[in-house]
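Yeah, one chain of the complex is gone here, protein chain that is, but the others are all in their spots.
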Amino acid sequence: MNIVVCVKHAVDESELKADSAGKPQLQGALSKMSNFDRNAVEEAVKLKESRTGTVTVVSLGSGDWKKSIKEALAMGCDRAIAVNSGSALDALSTSYYLSRAVRRSGPVDLVVFSEGSSDTYQGLVAPMTAEWLKLPFLGYVRKLEVGDGRIRCELALEEGERVAEASLPAAISVVSEINSPRYPTLLQVMQASKKPMEEVSLDSLRDEEAPRGGVSVAEVQVVSVSRKRILFEGTPEESSRMLVDALKKEGLV
Amino acid sequence: MSDILSYSEDGGLALELSAGAAALAVASAGGACALVMDASAGAGSRGPVLVLRGDAPLAGDHELVAQAILAAAKTRGSSVVLIGATKLGRQVAGKLAVMAGMGVLSDVRDLKVEDGKLTGMRGVYAGRFNARLSSPLPCIALVPRGAYQATASGPAPEEELKVSVLPSRVRHLEERPKSKESVDLRTAKIIVAAGRGFKKKEDLALAEGLVEALGGVLGASRPLSSDLGWLGEERHVGLTGIYVRPNLYIAVGISGQLQHVAGMKDSRVIVAINRDKQAPIFQVADYGIVGDLYQVLPALMGVLRS
Partner (left out) sequence: MGLFQPEHQNALRAIYGDAQSTYAGVLESLAVFLEEKVVPRSAALDAGGPGIGEVRRMLFDQGLCRMPFEAPGGMSLPFGIYSLAMELAGSADAATAMSMGVHCAVAEGINRFGGESLKESFFEDLISGRKLAAFALTEPSSGSDARSMSTRAVRTGSGYVINGSKMFITNAGEADVYFVFAKTEKGHAAFLVDRSTPGLSTGEDLAKLGMRGSRTAEVRFEDCAIPAERLVGEDGKGFEYAKVMLNGSRIIMGSICVGIARAAYGKALAYGLQRNLFGQRLADLPLTREKIANMRTEITSGRMLCLYASRLREMGLDYASEAAQAKVFSTEMAARVCDHVIQVFAGYGYTDSDIHRHWRDARLLTIGEGTSEVLRLLIAGREVAGSR
């Protein structure tokens, strides 16, 4: 079974700082594999381990994005395609180039995504890539079963669960409840560098269907957290009394 | 006939979006039209409604809904489509965007049409920053709850459009709807949210006691809803859960990870109760008590009752 998993090298939002003008300091900001992508990689590797097959990890990024690809290889992916994107692309372009990279990886049975990235969380790239590839898409998969050329999934929707299925090849996005991602051993991390990784440029993937224009970011500004940060201390009774007094003043109780 | 279209499978969100489409239409001197799948919308819509009908039901399947919306957009010459930012909405928007070559502004508020572009504001980096995004037209906007206010009005002019769609490649085998708990955190004015500080599911009774004493609603951080399953997903506040803006948000035993804070940071007043004074939640709270929730909650309820 040939599986492709797509991962994003996302800015670590918890470590990201704002400069004096309130802009995010992206230069030199720490980046890591988007959290939920670890679940996607784990699910892809688990599937491969339960039968014969290969997992190819594909990632579109720039800077040191190959670090996340190496993490995925350490977790058990067999090979990688690293698409060097230069600058950040919007979801429509990202999904387009991912779809071309997936095609380049060879015949595929299943393309796996996470439910969304930890830094921008839109949940768009997965269904878009599926559409570029003309594959049926099952989103928010909490449990899956593959067999007889089909994939059957339990989908975690707002109003409840749905069991749905599609014929392979197909694309899915998984929710983080689907599994607990493994921690590769240090040896596996070292050996990841030896697994094949192909780097490709956008130019080499582009064809006449490439989207033009696109969503641009006009301005990013830090949200100033102007909270009072008043801490009440003392016994539980004392601090509770002070809290209730404060809430009364706020007109809340 | 360039109409701004709006659609959500969620009735309440659909009403908000049709109000939004109408506002945008006024600003751009055009029209607005709310899309409904399969059957008439009934009372309470705002502005013209277009009922889309196929040979078989369209609702609930992103492949069918996307194709239907594309047909409507072509008929109406639409350059802006508002879609409710639900899980289905995202999948619809994704497919539609590629089919029609449209950009998507997701999870945006404060939409404006200016100079042939649609712009909107969204939170990024788990809500620590706000970004103004801009897309040339035609364009899709995924709009969350609360971006617009629904305006209730009488029944609106309704038209029907017959659409021809390719059958979906996804087969729905079974639906397991949640037990209809009529809890909607999005409209709650007071929320008490429980986190990992609670050691056992039974201990949530303490949080429920506070909820009752305050007249609020119980919420949860992700570990308690998704991982432990102590509370349903409909109570999960956070980046991948529900975004809430109550007047009062009390986070009990919640450390304050960004993923959670993203869902509640716009609450008017935030209170945190946690035994760890280093917990990040205290950085985003107006008031905090550093202490053991097992002692603080009973004390707090005692004070409220007296």
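A few remarks follow.
Each chain carries a letter (A and B) given by its place in the written order, and its residues are counted from 1.
What we mean here is this: a residue touches a chain if its C-beta (ideal position, glycine included) is under 8 Å from a C-beta of that chain, and two chains touch if they have at least 3 such contacts.
Since the structure is predicted, the reported quantities are computational estimates derived from the model, not experimental observations.
Touch with the chain that is not drawn comes from one residue among A:Lys46, A:Lys67 or A:Arg103, which is A:Lys67. Screening A:Ile3, A:Ile151 or A:Ala192 against the full complex identifies A:Ala192 as the residue touching the chain left out. Across the entire complex, the residue among B:Lys74, B:His172, B:Lys199 or B:Lys277 in touch with the chain not shown is B:Lys277.
Interface residues of chain B with the unshown chain, by the touch rule above, are 277-278, 283. Residue positions on chain A in contact with the hidden chain: 12, 15, 30, 67, 70-71, 74, 183-187, 189-190, 192-193, in rising order.
The rule is simple: only the chains that are shown with their structure count from here on.
Averaging C-alpha coordinates per chain places the centre of chain A 20 Å away from that of chain B. Only residues 11, 13-14, 16, 18, 24, 36, 90-92, 95-96, 115-116, 118-128, 130-132, 136-140, 152, 156-167, 175-177, 211, 213-223, 225, 227-233, 235-237, 239-241, 243-244, 246-247, 250, 252-253 of chain A touch chain B when the two sit together in their complex. On the chain B side of its complex with chain A, the touching residues are 10, 62-63, 86-88, 90-91, 93-95, 97-99, 101-107, 119, 123-136, 142, 168-178, 190, 214, 226-227, 233-234, 239-240, 247-248, 257-259, 265, 269-271, 277, 282-292, 295-296, 298-300, 302-304.
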